[in-house]
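A protein chain is absent from this complex, but the other protein chains hold their places.
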Amino acid sequence: MTIKLMGQGVQRVEDQRLLRGQGAYTDDIDVGPGLLHAAVVRSPHAHARIVDIDLDAVLDVEGVHAVLTYDDLTGPMAEPLPLLIPHPALTHGRTQYALAKDEVNYVGEAVAFVVATDRYVAEDAVGKVKVTYDVLPAVVGIEAARAAEHLVHDDVPGNLGARLEQQTGGDAPAVVAAAPHRLSLDLDIERSACMPLEGRGTVARWEPALDRLQLWTSTQSSTGVRAAVAVKLGLDLGQVDVITPDVGGGFGVKINHPWPEELLVPYAARALGRPVKFVEDRREHFISSAHERGQVQHVEVGFDDDGRLLGLDVELWHDHGAYTPYGLIVPIITSTQLLGPYKPGAYRVVFHSLYTNTVIVTPYRGAGRPQGCYAMERTMDAIAQHLGKDRAEVRRVNLIQPDEFPYEHGLVFQDGRPLTYDSGDYPAMLDKIKALVDWDTFGERQRQAAAEGRRIGLGLACYVEGTGVGPYEGAHVHVETTGKVKVATGLTSQGQGHQTVFAQLVADELGCRFSDVEVVTGDTRRMPYAVGTFASRAAVMSGSAVHLAARRAKEKALRIAADALEASEDDLQIVDGVVSVKGAPEVSLDLGTISVLSNPLRYAFDEASKRATQFQVGDPGKPPVAEDDEPGLEGRDFYSPERATFASGMHAVIVETDPETAEIRILQYAVVHDCGTLINPMIVEGQIHGGVAQGVGGALYERMAYDSSGQLLNASFMDFLMPYVSEVPDGIDVDHLETPSPLNPLGIKGAGEAGVIPSAAVFAAAIEDAEGLREDGLAITAMPISPSELFELRLAHQNP
Amino acid sequence: MTVSAQTGETGEAVHDVRLRVNGVVHDLRVPARRLLSDALRHDLGLTGTHVGCEHGVCGACTVLVDGRSARACLMFAVAAVEVDITTVEGLTRPDGSLGPVQQAFSECHGLQCGFCTPGFLTTITAGLEENPDPTHEEARDMIGGNLCRCTGYQNIVAAVECAAVLRRGGSRGPGPGGPHASITEAGGPS
Partner (left out) sequence: MKPAPFAYHRPRTLDEAVALLGSEPDAKVMAGGQSLVPLLTMRLAAPATIVDISAVEGLDTLTADDGGVRIGAMVRHADVLASPDVRRVQPLVTAALSHVAHPTIRNRGTTVGSIVHADAAAEMPVVLAVLGGTVEVVGGAGRRTIAAADLFVGPLESSLAPDEVATSAWFPALADDAGVGFAELARRHGDYAMVGVAAHVDASSARVGYLSVNDVPTVVDVTGVDAADAGEAALAHLEPGGDVHASAAYRAQLVRVLTARVLREAHEDRQGRGAA
């Protein structure tokens, strides 16, 4: 009997390649001889007009094959890059050109594109391109954007790209004003970035003989890049193949597309008739990819004596950088997911999405949720403090109860659908997280530590995460005559173990051996209809599609086998790739043979195909392929949910702060997590670990330090402080809850982003608890926080 | 070793260099400024060594130079002569099976995207050579100079400890998923 693989910590199949150094990342792809390398001339100014670009010194450089500027671009390439996700509220959306036309709006914006023999020579050439700029005043930071003393774009008044207001449950300002208790909070959260260890990269080869473009790119959406490249280069979709090879991490930044280089590389490859490669270096990744997180928040809250929310009125100012290619996804998520597991009473939220002369903002793991969680959880802590109540109990009285699902919030979510939670058990989760950190005895522990001169503190933060958003994903399952099962799904992989978990699902549903399944992702030649890997959607969307496609293949296998074995389909089972009659295992056919039978052939080229020729199979009285049938043992299906699933979680952290140096040390980090039914707990756990570490980075170490002229001061791994092992907790206590989603056949919800969402909130709470800085309201209202900032905060509170 | 400089395709002086990588001798002609990381990847086709920052911080490009870990992005190919270089490709056993550190990473789920992994594998290989039986703290210290953005390091530390056992001829921990047996208990299907 085959053991179900669903729920098993199956070791990853992709590791065999990756551990041998046989991974194939974009920069590893061998596209044959004649490869040229690109480098980009980037703006050194945050805001400037381009007066002149002088190429005289560069065109004669040996090894330089081409230099492109805006003036060389024609047709759709000369138009601004697409605004991927338009929204009616985005009244002043702006996108950059593939190469700056006459104005640059952030340090790092692409101005010219050099193609040379190798990257070294290309960089030499970049240094020889002389660009004359007329420098304009830079708008840096939300305060400057709001003040609008200077404008990023002349035709965008107030630097305001969008303003969106949503409300539900009544007139929030009036309810707050009438509430027995009221508080207001001003909060601040800074920029960070995904920072995958592999930056962006694109290789293109134009095949004149086939009139066809092949493009390898490190993306989270192969099909998106394919469509964009086809449009921009004036090609038919059928002329463009996009292949996403191994991707060295994404975390969101690679969902934005097309990047200028994703267009310029194929553009140059076609023009020059030679393959061209662009591989972003680390400095470029800092200044020309994307950031996220930066927001200023104002919260007005009214509540009763128990801390129950009556009204919540939130205003957000979101820094979206110089352009808005990814629309309003991030602030929409903040403003809707802010609610977490709570019932807000009357809720109003307004966000202002603002232009600044800095790198663009597109989703980074969590995608606006960390900011929302921060606003809500700081509010919960403030309420508890105001009422002198236990912080967990204040949260408890506000939780949505298990019998209230599906829970309708009355708001519109990022997918344009109603914000409706599908399932969950938040009170049980709260019990679990409290147990993990001995919540109820922590006060005593804290007092004992204080007696020894030590400061320890405990923080708690809760979130709900919309995962698995549509519109759809598809899958194709093909059983070959060898019995091997080839599976393709269109979304991409950046380390989530898709080749393993999707194979688990196929093996379970089809009944084949796990080792016979091979999964391909992100190759438009294999699955041209797909959306992408983001929003913790791969397991839900492609997982469901793979499951459904495997079911179709299975149904066909059973039908053919029933015919061949002269048995009823109901009496058949498929185990380890063999179809047999239940109770009579000797009456059997393996899937490979069924594949042979499924495809009547004219030509025989091996033993298997000999058995499949039309003289061997089928009824001579009927057509070889029946009217309602197709040759081959395949299943293809798509999964398109009516709305998103909602995963949830609660984190708690215990920290110690040094009374003298203000160093912040993590003593314990605990996670309770509910992503519905687990496919592979080992992989889910790994996702949580990684998210927590990224969250530690975002809360305590990482920030984008811009100066007032728009220069990024810490654009290196020396100064942008991603955690090493020494900065992450030694051990993360994880407990799971599984409330299956009713929305998909497997009951799964997404897990990819969860670990990072509550970090800013939970660390702010714990540090504050350790410091006891509470006399005049919440002390920690700006994150991330460094020892230096904690020290300054102590000075401000006269509590050194 | 280098001999007299000549002029290459782009007019830049080039040097004839002999590199010994994974026991194989390679003769190549490179400009002086060619980083060892680029020479390994693009001149020798050993693309397992990855480049994550090119300023010596992330550790993805770590190789072994005479058995000691070194950043390939902080060395010039022209200066990497007269030494034995080992890359991730050289950690696999002659029969093609995974070496102990590689095996431990597989069993402990010590990698996700896999981009930083070769640098960890080489670093740990050298680290365990020097300290075959690290304490938990020493296992953490051993990987203290390598960045990983995916795993949160938890399972990499477990892999160091597992690899130490495997190197001594031991077998891995209990049940499928190795060190994750406890995880499946906590998180198994309800």
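Just so it is clear, A and B label the chains in written order, and each chain counts residues from 1 on its own.
Here is the rule we go by: contacts are C-beta pairs under 8 Å (C-beta built on N, C-alpha and C of every residue); 3 or more make two chains touch, one makes a residue touch a chain.
Only a predicted model underlies this, so the values are computations on that prediction, with no experimental measurement involved.
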Touched by the hidden chain, restricted to displayed chains: A, B
Chain not shown: contacting residue from A:184, A:708 or A:726: A:726
Positions on chain A where the hidden chain makes contact: 119-120, 123-124, 127, 281-283, 660-663, 701, 703, 705, 713-714, 716, 718-719, 721, 723-724, 726-727, 786-789, 791-792, 795
Touch residues of chain B, complete complex, unshown partner: 1-2, 5, 12-13, 15, 31-33, 35, 38, 54-56, 59, 62, 65, 68-71, 73-76, 78-79, 82, 123, 127, 142, 144-146
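The rule is short, and it goes like this: only the chains that are shown with their structure count from here on.
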Intercentroid distance (Cα basis), chain B paired with chain A, Å: 28
Residues of chain B that touch chain A when the two form their complex: 9-11, 31, 33-34, 41, 45-55, 57-58, 60, 87-89, 91-92, 98, 102, 105-107, 109, 111-118, 121, 136, 140, 143-157, 176-177, 180, 183-184, 186-190
Residue ranges of chain A in contact with chain B within the complex: 6-12, 14-16, 18-25, 27-28, 30, 62-63, 117, 120-121, 195-198, 246-249, 251, 281-282, 494-497, 677-678, 681-694, 716-718, 722, 724-726, 728, 730-732, 734-736, 738, 755
